[in-house]
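The complex appears here without one of its protein chains, the remainder shown in place.
Coming up: chain A.
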Amino acid sequence: MLLSIKRLAKSFDDLEVLKDINMDIEKGTVVTIMGPSGSGKTTLLRCLNALEEPTNGVFSFDDGFTLDFQHKINKNDLLTLRRKSGMVFQSYNLFPHKTAIENVTEGPIIVQRRSKEEVYEQANNLLKKVGLEDKKDLYPHQLSGGQQQRVGIARALAIEPDLLLFDEPTSALDPELVGDVLSVIKDLANEGWTIVIVTHEVQFAQQVSDQVIFMDGGYIVEQGPPEKVLQNPSENRTQQFLQRILNP
């Protein structure tokens, strides 16, 4: 097990957004998170990437690194947590002043201080993997949404994180661009990356997920293999939600 999350809670002032989240992430598996708007999916991913600091709960990693948010967490531990995962954002958030390949090399060179030569070779391979080797010297504004998102994926892969986080990676894309991005993610799943993804692409979730989590109101309502949660959900709320997104 790569990461075990216990009793995770997050509030913004008086608003409790995550309440008692318990989940395990096995190494090399894909966990899909679904749920209605405002249920706390993004907040959960942001807690994993230390973009938000949880109010309570415990993260334990397989290497022994453990954070108990009941106590004040120091900056270094937050940084360690952040560096365990790579995030792919819904709105890409590429660095507009850097070319595609510079977006990919920035983390490894500046943060990890790896050699430029090695990093550029890796970045070239990553851009090839996401189908953008011929676009590597373009700036983000010269790329389509789908291309930008694939650069975003390459950027997250380049830092070689234990955990890849995707927050609705295709929901800002035109329908005809969604396929390319999903197929890249599928390849990553097959290569054995550990992935947590928020998505409403049910068919995709069926195919790639090892575990599906359905959230509502800051709680995990239901979790289990996709055959169970997506095809035969036991909770009312899950059924209603799936019906709504399958027959809009």
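We take it that contacts are C-beta pairs under 8 Å (C-beta built on N, C-alpha and C of every residue); 3 or more make two chains touch, one makes a residue touch a chain; residues count from 1.
Criterion: contacts and distances are computed from a predicted model.
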Options "Xanthine dehydrogenase family protein", "Isoquinoline 1-oxidoreductase alpha subunit", "Electron transfer flavoprotein subunit beta" or "Cystine transport system permease protein": UniProt name of the undisplayed chain: "Cystine transport system permease protein"
Candidate in contact with the missing chain, chosen from A:A156, A:V198, A:V229 or A:L242: A:A156
Of A:S11, A:T55 or A:N93, the one touching the omitted chain in the full complex: A:N93
Residue among A:L2, A:M23, A:L51 or A:V202 touching the omitted chain: A:L51
Absent-chain interface as seen on chain A, which is shown: 49-51, 79, 82-83, 86-87, 89, 91, 93-98, 106-107, 110-112, 139-141, 155-156, 158-159
